[in-house]
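Missing here: one protein chain of the complex. Every other protein chain is in place.
Per-chain residue numbering starts at 1, and chain names A, B, C and D are given in the order in which the chains are listed.
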Amino acid sequence: MSNPSPAAQPAEPILEVNNIEVIYDHVILVLKGVSLTVPRGGITALLGANGAGKTTTLKAISNLLHAERGEVTKGNIVFDGDQVQNQSPNDLVRSGCIQVMEGRHCFGHLSVEDNLLTGAFTRRDGQSAIRQDLEMVYEYFPRLKVRRNSQAGYTSGGEQQMTAIGRALMSRPKMILLDEPSMGLAPQLVEEIFEIVRKLNEEQGVSFLLAEQNTNVALRYAKYGYILESGRIVLDGEASALRENEDVKEFYLGVGGEGRRSFRNVKHYKRRKRWLS
Amino acid sequence: MNMRADPEAMKTREEEDILLDVRNVSLAFGGVKAITDISLNVKQGEIRAIIGPNGAGKTSMLNVINGFYTPQEGTIIFRGKERRSMKPHEAVGQGIARTFQNVALFKGMSTLDNIMAGRSVMMKRNLLWQMLWRGPALQEEIEHREKVEEIIDFLEIQHIRRTPVGKLPYGLQKRVELGRALAMEPSLLLLDEPMAGMNLEEKEDMSRFIIDVNQQRGTTIALIEHDMGVVMDLSDRVVVLDYGKKIADGTPDEVKNNQDVIDAYLGVPH
Amino acid sequence: QGDGIYVPNLSYRTGPFASTGTPLMNGQRDYITMLNERDGGLNGTKLVYDECETGYNTEKGVECYEKTKANAVVTQPWSTGITLQVLPKSNVDNIPILAPGYGFSAMADGKVFQWAYNPPSSYWDGAYMILQDISGGDLTTLNGKKIAFLHLDHPFGKEPLPLLEKLSAEHGFELVPIPVGLTEMQNQSAQWLQIRRERPDNVIMWGWGAMNAGAMTEAAKTKYPMDQFYGVWWSGHDGDLKLIGEQGKGYRSISWSVPNSESSLMQDIKKHVIDAGKSQINQGEGEFDSVFYQRGVMISLMLVEGIRAAQEEFDTQNPDAEQVRWGLENITLDEARLAELGAEGMLVPFSTSCADHTGHGGGWILEWDGSKFVKASDLLKADRDVIRPLEEEKAKEYAEANAPWPVNEECSM
Amino acid sequence: MFYRTAGQFKTSYEADHALFPVRQDAYLLGFILLLAFVVFPLTASEFAFRALLIPVLIYSLAALGLNILTGYAGQLSLGTGAFMGVGAYACYKLLTIFPEMNIVIAIAMSGFFSAAVGVLFGLPSLRIKGFYLAIATLAAQFFLVWLFQKWAWLYNYNASGAIQVPNIEMFGITVAGPRAEAITQYYFVLCFVCAMTFFAINITRGRIGRMWKAVRDMDIAAELVGINLMRAKLTAFFVSSYIVGVSGALFVFLWRGAAEANLFDIPLSFRVLFIAIIGGLGSILGNYLGAILIVALPVIIGSVPEAFGIPIGSATVEHLNVMLVGALIITFLIVEPHGLARFWAMIREKLILWPFPH
Partner (left out) sequence: MDTLKGIFVDPFADMIAAPDFLLQVLWEGLVGGVLYALIALGFVLIFKSSRIFNFAQGIMVVFAALTLVGLHEKGVPALLALPLTLGVMFMLAVAIERAVLRPLVNQPDIILFMATIGITLFLIGLGEIIFGGENKVMITEQLGIPTGSFTLEPFGGFVSIEQKDLTAVIGAILLVGVLLLFLNKSKIGRAIRALGDDHQAALSVGISLSTIWVIVWFIAGVIALATGIVWGARAGVSFALEVIAYKALPVLMLGGLESVMGAIIGGLAIGILEKLFEIYWGQPLLGGNTEMWFAYVLALIVLLFRPQGLFGERIIERV
């Protein structure tokens, strides 16, 4: 199945990924021509199984592949009108595109508050504005305020995830690339975080590209979705449309014809279906 | 205050005795109280879920159980033996195996080697035989290899037998980790968020493995998980922690409808 | 090395020993260049001088030895450590070792060490001569004195110990050996604190490379009286003393060579090599006038005399290693010959023989006057009767430890 | 084509545990052994033996020892040189105390001394990790070298403070000492190295090797999987120091012929570390590749200007050499941080696919 850009994309895009290929270690071809678009002020979800290449796509966008011996060998990426390839990661952050990495990546030896403050590294608008945003982050995540002076390395998984998201917020981004924000978070918190995403999107017009396994939640909050499999986009469409797609329902949402399946009654046979292989 | 489990929700079991009994355990790190006076038990053969908000002390609880942390107070009775703590490798010897919240595989080793490493405690041949790779050493290696291959078949990871695990996608890594724990032939298996970061399909696979381990091998399982669907479907009993305290303990249905749990954890009733 | 006589040199112009090594190498090199330029070589045959960098590192030195030995007529290890390691091989490879003023003192025994030469004076000679100067000629007056022996903790620094120990037992002076490790050469504060505590009557230094400069500065700081401070000939480098200048006044070093920039030899070198831009000398710093540069010249001079003797004896333009070995034990550098070479008074007169591979020419005391070294004594000579038995004993031990070891019994005095 | 693995099926786990599951690897090894045992000895000059072949073998062995500790068990050691020294001095003392002892036995036994010292200095590794552990090994490094200098008994009270290898015979052939032939020494070393390599391969692929690697990759997890960290680390120190000790004895007895204490100082440790790292940590093959590079390269660089008749002073050559080695190390690390062994693995993988990639 090919990947025609849907005609009905609203607004002008803030991010465009055009047919990129990524190779790790000079030999491992991971992305085999991925294209996607995120409209300004949109929330777009990037879905797909493990190893499909979601993280790789996000890292390609924020130019972090280099550090993992990965390379974009084909295609190009445009953020906010500028080619990403020509910019260093910190240029990108300064121009408003920041990534929250999968697996949190907090600065273990820094306190939670110092972690948040590093997010403001590229900002030039003065202490008081930064303080203000810090308070905002604490408002979003009250738990962080309690733990503000603890070393981040010793906080729980959820607290670290909050720290990582809060840290990204501190840079006042135009666009956040969120890699698996729900991983390891309590259900309540997952909802909370997505609510925050929605709020930021609506109130401050921040655009989001979410890589998620939790299709259910992701499609509830996103406006548009792409499904990635083995390095290729296999399906895309409005989130609402995807939610109704039978295949998506079956394989990503776990609702068959007769409603939600129970994990207890999983059948002992392979029922993998792939769009491509 | 162990609630008696609802007999209806209980499966038929030959034994109902308690395998692990945690009594009044408290654990603090400097000022942070990770666990405050918690008691809970795990019965032979059941799947016991531990849930709670982030930072509630679930992982710490597992760490206490397998001896990685030593609690300041309380005792732990495992198979009738009472203790405050023991060295982690002793815990393994006693039959406690676990997986980790953040995958803790041996990244540079292949899947096969990772799982074989799980059998280290059971292998005995000395350096000299190893050096020669003959006789007993080879024989031992092959014996264990057979056991490990069974696990590999069971987990359906034959195709990645030789791949260094560092290169595997996350979901498979979790599966290998389960394999490594199984290789220890534990009587109590502790799983720390085995399905985090997985998509539906993989969660279903993982659920299947967990149920099979539990049913076919009769392994008792303690499970931490944030996916309520999984928890509710799989577990026999659920204990809920919040900020280091126990706020509920009972069958999935009881817990699900407990107002404290909803407030502290679930957000909305599921 | 198709044509010419190949004389490799295991040099060091880098590393912590370069400061003292470089002027010596320059001297050696320039003498040979001068011969090639002025006379077209040695009796018409060019001398091919070649350096292999060792950094004074024994291991590297042995590598250099292996690398250069194929066509060499001689090997010049430039380190006592390297000398000791190639010594057993010289017998097998049949290459003479020339170690002027260094190496194993027992090499003087030519019966045992047929392939090794250390003219014109050995370390034991040197140590003895220093004690002579300290005691004013009579070693018995040393009784009850305390003498510190500050030395590099290396085969070089340890070399005089057997003799000093023997003499201290004989004459009743207290010997305090103070080793300086290779890594401590530049910071000898612990050693000099020890000297301050021990208050020795004299300090004798067996130093080399950066150790000398380090010792000079510390001595000045500790206010150790310079006129009680002695050094072996390798510790008398103008550059080291210049660091402390006036404060070093009175420091003495034993030496078997004396610089004389006005001599016709040195003038020839100036003309044919330096002014012709063929030298690596660092002219700005008065290196030309320095003790070490001119000693380098003397060393090549000794070597060339050996080769010349071989040429004459065997009537060949291109003597091989075996023949040069013979040449080296038939060097005669008396005053007349030195004068002939234009080096009058620049080197102690000596001659070698089959049994005596050192020549034991003796030495002079050089004293630092604040800006340069000046000759401050008549020719001193060690008491051979004291030293010879020790040499023979150690040589015998050596031969036994390295059996099978060929000994040339035919040599007589 | 050459590396076609298709059609090679294993029917038992035993076959799968053979030394070379892929047949071509066995051929390749056979070829290399042929080179080492037959071709080189027939063609090499004495200089080649002494400057290239023997040192390459000995350094590979030392690197192999270090690699077991650092590459397999993950314990950084900067003290290899000193442990080589322990082996060398032990062998020297053994042979002076028991002059009748066969040199093979003496060398094999000297490894135990350095193994014991290694375990002693390995004890801190139970508490200290990473670079902090390097301090323990450096303490060993500096302390031992100091001891080699100060403890005159070790060098039989030689005035020079150096140890000198006497002529030693075995079955009527001089194998060590100034009279030994280069070719004899080469074969002697080669046999030793082959045997040790064989043992090392076996140990690293079995239970103990797995334990080490587990400790290296994640020591906490290893502990929680039931591996006794203390046992694992100390066996690593033991085996590693044993091999290093043997290599030290060979180093002095079969190659250098004599040694001063500072021969075993930190530059030696670093050289061995370079070999292990450039070759590839956690690989056995890598040690050989690394040794070839680090030992042979300077020799080659050193002879290039000479060969072209470019007149460069020996000191300048040396400086250029040092610079080049430094630059090369950096370049290699950048090109392939996992070392030459990984490089080879990549080539091999391509060969397996060749000529039909993907």
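Just so it is clear, a contact is a pair of C-beta atoms (placed from the backbone, for glycine too) under 8 Å apart; a residue touches a chain by one contact, two chains touch by 3 or more.
Values in this document were obtained by computation on a predicted structure and should not be read as measured data.
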Residue of D:Ser110, D:Gln149 or D:Gln185 in touch with the missing chain, whole complex considered: D:Gln149
Contact partner of the left-out chain, one of D:Ile163, D:Ile277 or D:Ala341: D:Ile277
Option touching the unshown chain, where A:Val17, A:Leu64, A:Ile77 or A:Leu235 are the choices: A:Leu64
Positions on chain C where the hidden chain makes contact: 12-16, 18-19, 22, 153, 178-181, 183-187, 189-191, 193-194, 196-197, 209-210, 213-214, 217, 221-223, 239-240, 242-243, 282
Touching residues (missing chain, whole complex) on chain D: 70, 76, 124, 127-132, 134-136, 138-139, 142-143, 145-146, 149-150, 220-221, 224, 266, 270, 273-274, 277, 281, 315-316, 319-330, 333-334, 337
Residues of chain A (touch criterion as defined above) contacting the omitted chain: 62, 64, 66-68, 88-90, 92-94, 98-101, 105-110, 114-115, 117-119, 121-122, 151, 153-154, 167-168, 171
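Rule of thumb we're sticking to: only the chains that are shown with their structure count from here on.
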Whole-Å gap separating chain A and chain B, where each centre is the average of the chain's CA atoms: 30
Averaged-CA centre spacing for the pair chain D and chain A, given as whole angstrom: 47
Touching residues (chain side chain A, partner chain B) in the complex: 48-51, 103, 143, 150, 154-159, 161, 180, 183-192, 213, 215, 251-254, 260-264, 266, 268, 272
Residues on chain D engaged by chain C in the complex (per definition of touch): 47, 50-51, 146, 149, 159-162, 164, 166-167, 177-179, 256-258, 260, 262-263, 265, 302, 313-315, 317-319
Residue ranges of chain C touching chain D (in the complex, touch as defined): 11-14, 50-53, 55, 58-59, 62-63, 66-67, 70, 80-81, 84-85, 88-89, 91-92, 104, 153-155, 158-159, 161-162, 179, 181-182, 280, 394, 401-404
